[in-house]
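For this view, one protein chain was removed and the others were kept in their places.
Labels for the chains are A and B, by order of writing; each one numbers its residues from 1.
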Amino acid sequence: MRKVISLAHGNGGKLTQELIKDILLPCFNNPLLAPLTDSAIFEVNRTKFAFTTDSYVIKPLFFSGGDIGKLSVSGTINDLAVMGAKPIFISCGLIIEEGLPLSTLKKIVSSVEKTARYAGVSVITGDTKVVEKGSADGMFINTSGIGIVPSGINLSLERVEVGDRIIVNGTVGDHSVAVLSEREELGFSESVSSDCAPLYEMVEKLKPYWGNIKFMRDPTRGGVAGVLNEIVQNQSFGIKLQERNIPFREETTALCELLGIDPLYLANEGKILFFVEPEKAEQILQILHTHPLGKKSSIIGEVVARSPGKVYLETSIGTKRVLDMLIEDQLPRIC
Amino acid sequence: MCLAIPVKLTSKEGIKGRVKIGSTEREVNLTLMPDARVGDYVLVHAGFAISKVEEKEAEELLELLSTVSY
Partner (left out) sequence: MKYISEFRDQKLAERLARRIARIAKDEGRKIKLMEVCGTHAMAILKYGIKELIPPSIKLLSGPGCPVCVTPNQYIDKACSYARKGFLIATFGDMLRVPGSKSSLIEEKSRGRKVKVVYSTMDALKLAKSLPEEKVIFLGIGFETTAPTVAASISAAKEEGMGNFMVLCGHKLIPPAMKALVETDEVKIDGFLCPGHVSVITGSRAYEFLARDYNIPCVVAGFEPLDILQGINLLISQIYRDEARVENEYTRVVTPEGNLKAGSLMRKVFNVSDSQWRGMGIIRQSGLSIAEDYSWYDVQTRYPIEVTSSEGKEGCRCGEVLRGLIEPRECALFGDICSPSHPFGPCMVSIEGACNIYYRFGYKRKTVK
């Protein structure tokens, strides 16, 4: 274990896992936390609730396709949505850096409101703190969310078995590329748009097939490859992805080639990975195609018996290679 | 070593060019490729165009590869 926290402890890769396993879990462990799912699920008077929290730190605060306000609502809604929970309430805690223009704050707060309204939730509690200049990158936001898990939905990693198909609802890696290319030192104009969006409505649209969906995850931090690696860890199955079936935007591919980074490890903020019964995969795909946020949905892989605990990619030339868990953050590079 | 990708030169003013990458654009330096023309595909490394991509050569290679005997 390293002695001090490095940025890589927060990237969702190996070091984040070490942190959770070695420091956080031994301290907090309880049956509701233990599954380490996107939201905790608990029951009150026979109603199942989902509860989640997330903090948002992003530079720049505004990027093509979104801003920290939209992101902080979408992310939390999506953490509920992947548990099958209909979001009802969220909280909004603001940590603001001294010197932030009021107009910026107003813009961000109204983006929070707008996204919440679109997603059908209300912000019912909040908090504001101001910290000294230099102690925050303009602004940090924490949101928590509560949702109700309807009957008829039964999502659990334990249901996943060999043969299940994996669907993603559109192009992969766009959020990170949008944020990365917005940084001025990289000098890109008009960037790729982030996919940042709340997705519960799309999940609700799949209601006729809820029973056939076994498990969902949002491939945020760590990207598709990172999140799938977390999923297969200590499991008796592996995952095989087909490179040619993974949807990418051309500019995302190009910028990744240029900067030497792998889009499969880049964060998405408007994507869900669905693990579905093979017999119903096509029908589910068709419904997703009718939703504006699912037009480019694709079956990108399947659960396989071979190499348990590993994620494989069948490359564009038909060979196989391991997609390991990300270790360090990817940096733009030239060689 | 050395990552470089082929991109299309969309405008040029002296040694300052712009290349199009999907919907996004970036400035590219033409000091090493002063003769590059708008419309050419150029190989870009670390913000510099370092070579023109010859379409004919690319096509000939693909043609050759499609007739490789095994």
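Assume a residue touches a chain if its C-beta (ideal position, glycine included) is under 8 Å from a C-beta of that chain, and two chains touch if they have at least 3 such contacts.
If you're wondering where the values come from, they're calculated on a predicted model, not measured in any experiment.
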{"item": "Candidates A:Gly260, A:Pro278 or A:Pro308 - the one touching the absent chain", "value": "A:Gly260"}
{"item": "Missing-partner contacts on chain B, residue numbers", "value": "1-6, 8, 29, 31-34, 41, 43, 45-48, 50-55, 57-58, 60-62, 65-66, 68-70"}
{"item": "Positions on chain A contacted by the hidden chain, ascending", "value": "2, 6-8, 14-15, 185-187, 250, 253-254, 257, 259-260, 310, 315-322, 324, 327-328, 330-335"}
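One rule holds for everything that comes next: only the chains that are shown with their structure count from here on.
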{"item": "Residues of chain B touching chain A in the complex", "value": "1-3, 5, 7, 21-27, 44-47"}
{"item": "Contact footprint of chain B on chain A as seen in their complex", "value": "181, 186-192, 249-252, 254-255, 257-260, 333-335"}
